[in-house]
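Take a look at the structure below.
All protein chains of the complex are present and in place, except for one that has been dropped.
On to chain A.
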Amino acid sequence: MDMQVAKKKLGLKERYAVMTRGLDWTPSYQKMEDIYPYIAYEGIKIHDWDKWEDPFRLTMDAYWKYQAEKERKLYAIIDAFNQNNGHLNVTDARYINTIKLFISGISPLEYVAHRGFAHAGRAFPGPGPRVACLMQSLDEIRHAQTQVHSISNYNKYYNGMHDFHQAHDRVWFLSVPKSFFDDAITAGPFEFMVSIGFSFEYVLTNLLFVPFVSGAAYNGDMGTMTFGFSAQSDEARHMTLGLEVIKFILEQDPANVPIVQRWIDKWTWRGYRVLTLVAMMMDYMLPKRTMSWKEAWEVYFEENGGALFKDLARYGIKMPKCAEQIALEKDHLSHQAWSTFYNYAAAANFHTWMPDEDEMAWLAAKYPASFDKHYRPRYEFWREQAAKGNRFYNKTLPMLCQTCQIPMIFTEPGDATKICYREVDYKGDKYHFCSDHCKEIFEHEPEKYVQAWLPVHQIYQGNCFPEGTDPTVEGFDPLAAVLEYYKLEHGRDNLDFDVSEDKKNFAEWRGQATKNI
C-alpha cells in the first residue's frame, strides 16, 4: 500500500475521539457491575455514555505543555515575591489572617477534590467523563500544592498557619468546610459531580475563589494573586465539566431530574453555609475591600446564577428554594459570623478585631438595612469594653448545627432579633439545626448525618485533649488542653489582632525598610 495516498484527514473532534473514547472497550472477562460497582446505587440512569459531549479537548501532550508553561511563570513569581519580602507590601498585617483562613480552610479541600475526582473518574464507565475527571484530579493536586508553596513563605514570618493540616482535621470551625467535602466525597460518584463539579465549581466558585484572589490583588499580595490567576484557566475547564455533567445526566433520563434537583438544592445550601466564612472575610478581614458580600451574592448568584437556572429550566430544573432564605440573610450573614469569631478569638487560628470608624461607615453604607440598627451598637459596646481592658473572649461552647456544623448563630429569616432553632428526634436522640434547609438535608439521610464529628460534642466527650490528658486533676483547664490538641499556641496564634505578634513584627519589619538602621 502506498501510505501517502488516501489517508483520511481527521477533524479535531474525530481526532480527539480516537485519542480518548476509541481507547475503551466493553469487557467480557469480568462483569461490568464488578468493574464499576458504584454506578447504580444512586438511582441515576445512563443509557448511552457516548452521548457525553467532551467539554474540552485536551490531549496529554498539549496539557503538559500548557501547564508547564504556567508552572514556570508561577514559581518564578513566587520566588521573586519571597526574595523581595513581598509579604511586607500587603496593606496591613490584618490581611494575613485571610491567608490563614485560606490555607487551613480551603487548601485541604483542593486536596480532597484531587482524590475525589480520581475516585469519580475511576467510577464512571464512560471514557469521556473519566478523562475529564482525571484531568481535574490532576489539576486539583496542583491547586493544593501551589497554594501550600505560595503560602509557605507567609508561614515563615506569621503565626496561625504552622500546623494547618492538623488544624483542618481538628479545629472547631474548620469542621464546616471539612464536613462539606467529606459529605461530597462520601456520596456516590454522580452526587459528587453535582456537588463539587456543578454546585461548587460552577455555581459558587465566583463567590469563593474570586473574593480571595481579588482580595489578594487589592491588598498587595502578589503571591496569592498569582496562584489564583494561574488556577483560573484550570477553573474554566472545571466549570465546563460541571455544566456538561449536569446536562448529560438530565438528558439521559427524565427520572434523573428530581434526583438532581434534590442534589442541587442540598449542595447550594451546603455550599452557601461554607461561604459564611468568605462573607466575613470580604466584609471584615480585607483591609481594602473589593465588594461587599451582599453585592457579590447579588452579582454572582442572583444575576449570573439566575440566568443559569433559567437556562436549565428546559430540563425541568428550578432555582433552589433556599435562594429565598439566602436573600433574606444577605444583610446579616457576615456580621453574625464576624461577631461569633470575635467572641471565639481565643480558640481560632487567626486574629479578630473590631472595625474602625471608617470601616463601620463602609459597612453602614453597604448594609443600610441592618448594620446601624443591629450590629454597630454591639461593636461599639465591645470596642468600649476592650478599651477598658475587658476584651471579651467567650469560653463556653456553642451548640452546633448537625448538618452544616456552624454554631447556632443565625437568626430567623426576616427577624434579626431571634435565633433560629430547629430540631429533629431520631432514634431516641435530639438533633439540632440552624435552619429548615439543614434540617431537611438531615431528614433525607439521617443515617449519614448522625455520624457527623461535631467538634463541640467531641470536646465534651473528652476526645479533643492531647493523649494522656487527665481531665479529673485539680485545676484542669479544658480550653488550654483543647488548644494543645488543636496545636494552637496560646497568645501567638489566637486572641485579638491588637495584641498579636503579627501586628508587632509587621510594623517593626516595615519600619526597617523606611529607616536607616
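Heads up, the rule we're going with is that contacts are C-beta pairs under 8 Å (C-beta built on N, C-alpha and C of every residue); 3 or more make two chains touch, one makes a residue touch a chain; residues count from 1.
Keep in mind that, in the parts below, contacts and distances are computed from a predicted model.
The listed choices are "Phenol 2-monooxygenase", "Electron transfer flavoprotein subunit beta", "GMC family oxidoreductase" or "Xanthine dehydrogenase family protein molybdopterin-binding subunit"; the UniProt protein name belonging to the chain that is not shown reads "Phenol 2-monooxygenase". Taking the complete complex into account, A:A187 is the one of A:I44, A:A187, A:L308 or A:A345 that touches the chain left out. In the complete complex, the residue from A:W52, A:Y111, A:F200 or A:Y375 that touches the missing chain is A:Y111. In the complete complex, the residue from A:V148, A:I264 or A:L495 that touches the missing chain is A:V148. Considering the complete assembly, chain A touches the hidden chain via residues 2-4, 7-8, 10, 14, 18-19, 22-25, 27-30, 34-35, 37-38, 41, 59-61, 63-65, 67-69, 71-72, 74-75, 83-86, 88-89, 108, 111-112, 114-115, 118-119, 121-123, 127, 130-131, 134-135, 137-138, 141-142, 144-146, 148-149, 152, 155-159, 161-166, 168-170, 175, 178-179, 182-183, 185-189, 448-449, 451-453, 458, 487, 505, 509-510, 512-514.
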